[in-house]
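Yeah, one chain of the complex is gone here, protein chain that is, but the others are all in their spots.
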Amino acid sequence: MGFIDRFLRTRKFSRGIHPEDHKRPAADALVRKMPLPERLYVPLLQHVGAPAHAAVAVGDTVQKGQRIAAPQGAISAAIHAPTSGRIVAIGDIVAPHPSGLPVAAITIDSDGRDEWTTLTACADPFALEPAEIGRRVSAAGVVGLGGAAFPSAVKLSGGRDANVDLLIINGGECEPFLSCDDRLMRDRAEEAVDGIAIMLHAAGAREARIGIEDNKPEAIAAMRAAAAGHPKIRVEPVPTRYPMGSEKHLVLALTGLEVPAQGRPADVGVVVHNVATAVAVRDAVRFGRPLVSRLVTVNGACVREPGNVEVLIGTLADEVLEFCGGLRADRGAPARLLMGGPMTGMQVPSLRVPVIKGTGGILVLDADEVGLRTPGPCIRCSTCVRACPVGLLPLEIARRIRAGDLDAAVKFGLKDCIACGCCAYDCPSHIPLVQYFHHAKGELAARDRNKLRNEATKTLAQARAERLERETREKAETAARRKAGPDPQPAPAPRPAGAAAPPAGESA
Amino acid sequence: MHEYALLLLSTALVNNVVLVKFLGLCPAMGVSKSMDAALGMGLATTFVITLAAAASWMLEHWLLAPFDLGFLRILSFILVIAAAVQFTEMAIRKTSPALYQSLGIYLPLITTNCAVLGVALLNVQQGYGFFKSVLFGFGSALGFTLVLLIFAGLRERLALASVPAAFAGAPAAFITISLLSLAFMGLSGLVAA
């Protein structure tokens, strides 16, 4: 990679923003392990796709790592018991989601022993068939740990079909406040590199590049040292610029290739996985250990002892916060509670919600950090246009959404928006641009669902009309036959009322 | 040739049928919500006005003037125009159903569009020859289409702007078109007629 090449590449991704990162001192504190909570709430929907289906019943005793919910459909993930104990409830709890709507969850009372179920280890993962690795990853319920929580096995096995030749490992962690990936790379670099080697084998890629933002020199050094023995794995620092952790932008920064609009990195022969996912894949393949815990950054001005904590999936965020010393008295009431990063994370109404697989952070921000100000009118200064990493015109899209013209917004590229929040962050009038886009995307999805539903209804109605017609015809034929002469066969038995509908015309 | 070019320019811009003569305001307000509809309406009106200008010239010079039937002018002109509009409507419905739907109620309204009758009557008043009459009609229609397009473009943007509630919708549109009218008044020195 020559200097000019590098210059051109960095130039290519010159958009985006450079927010204050707030990562330290939390990133420098050593990882603490959360003591075993008494009760765990494990939601059945922690990933992109269909919710998992509970495979246990209330009253059952489970071991740590035992599968308690099975995946449903092509895009779904299994869920495992985070500790040993007894299932006390299967039902709705408040979801770690801005809506505060209920989500189905399995509630487990810990027995305090934290006993693992029997795991099937594998001495040499590189001797396994790639499909077998995919199966093991799927069985372990591994999902993308960067935040989107897409089932990893789908992406891994999809890589083979799509002829992926480059595996990119996302160690960007561009979100301010979060440092769990940074910490993971510093402390568990060897494991991460081992996981990457396994993924490389599974995806059939030629080489792997680990993109790490250059504001994490310790992580870069640790990963470089760990990857020294692997000729196919390379660590590449990338400029610190939000949203570097967006897969499309990381691909652009590392390869100069642009992922097509509404396409996936596989379209340019690349597959992107998070670095924490690599560790989870290693655990799953080498030791058969399912994904039952993760590193979570607890940060924000209101937190007394910010840092990274290893938390079991299903632990209440409240308890994690308590473990980190609770709230600071001198900062006043928290202004905002977040699960995930401040730019793309979920704003939650309360912290009485469980940590799930995609939760990278628990943030308790004070009013200064939120910096909420009343929005003013748009002065068309185009600051948002310069900030938009996808190259859209946020101001034009937002005003069309405000006027209720979603089709026009789509024409201006709403579907390419990655909802990174750069536009809203930079807007000098404090217009909540990205909130408009969130709203419009939801509306579009609702519209699509409605369309599908209408089509399904039409099929049903047509099927019914055909059935009614057929029944009328059959009845008429039978009547005609009976009139023509004595029927040798006995009259058909009366149909059950559920299936029998009156002939058209008789509607009472 | 020079004369004809000036006639076209002066009818389209200087004596603009909508903004200077205030004819055909109904479609100018009604069909100017989107550029697409405005263009369709403009083209349909252009066709009708040009056709009506030619037909009314023939009517005037071959029937009304020779037999001294000037008092039947408005009546017969309207008859011819109505027939021309009906004809246009049928033709559009056959050839372009989408345009037919988007013009909707406004297509039959061209019948009573005062710009069409106004152009025909002005032709008689000015005593233009056949070719000049047609050119006058075509120029006026061109001006009509131009204004409709400009105004629709403005309204498309206006719909996205945050307008005080009291001014939202028609009031803002009226203010805009009056400002547009003022702007066109400024063209009055362009051609010394």
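Read from first to last, the chains carry the letters A and B; within each, the first residue is number 1.
In the analysis below, contacts are C-beta pairs under 8 Å (C-beta built on N, C-alpha and C of every residue); 3 or more make two chains touch, one makes a residue touch a chain.
Just so it is clear, contacts and distances are computed from a predicted model.
The chain absent from the displayed complex carries the UniProt protein name "Ion-translocating oxidoreductase complex subunit B", chosen from "Glycine cleavage system H protein", "Sugar ABC transporter permease", "Ion-translocating oxidoreductase complex subunit B" or "Extracellular solute-binding protein". The chain omitted from view is touched by exactly one of A:H97, A:R136, A:R186 or A:H201, namely A:H97. Only one residue in the set B:L8, B:L43 or B:L69 touches the chain that does not appear here, and it is B:L69.
Across A:V88, A:A225, A:A456 or A:A479, the residue that sits in touch with the chain not pictured is A:A456.
From the options A:G91, A:G325 or A:G442, the residue with contact to the unseen chain in the full assembly is A:G442. Subunit B meets the missing chain through residues 34, 37, 59, 63, 67, 69, 71-72, 75-76, 79-80, 83, 86-87, 90-91, 93-94, 97, 101-102, 104, 162. Where subunit A meets the chain that is not shown, the touching residues are 45, 95, 97-99, 101-103, 374-377, 401-402, 407, 429, 431-432, 435-436, 438-439, 442-443, 445-447, 449-450, 454, 456-458, 460-465, 496-498, 501-502, 507.
Operating definition for what follows: only the chains that are shown with their structure count from here on.
Averaged C-alpha coordinates give centres for subunit A and subunit B that are 58 Å from one another. Remark: subunit B residues 159-162 touch subunit A in the complex. Contacts from subunit A toward subunit B in the complex involve residues 377, 399-400, 402-403, 405.
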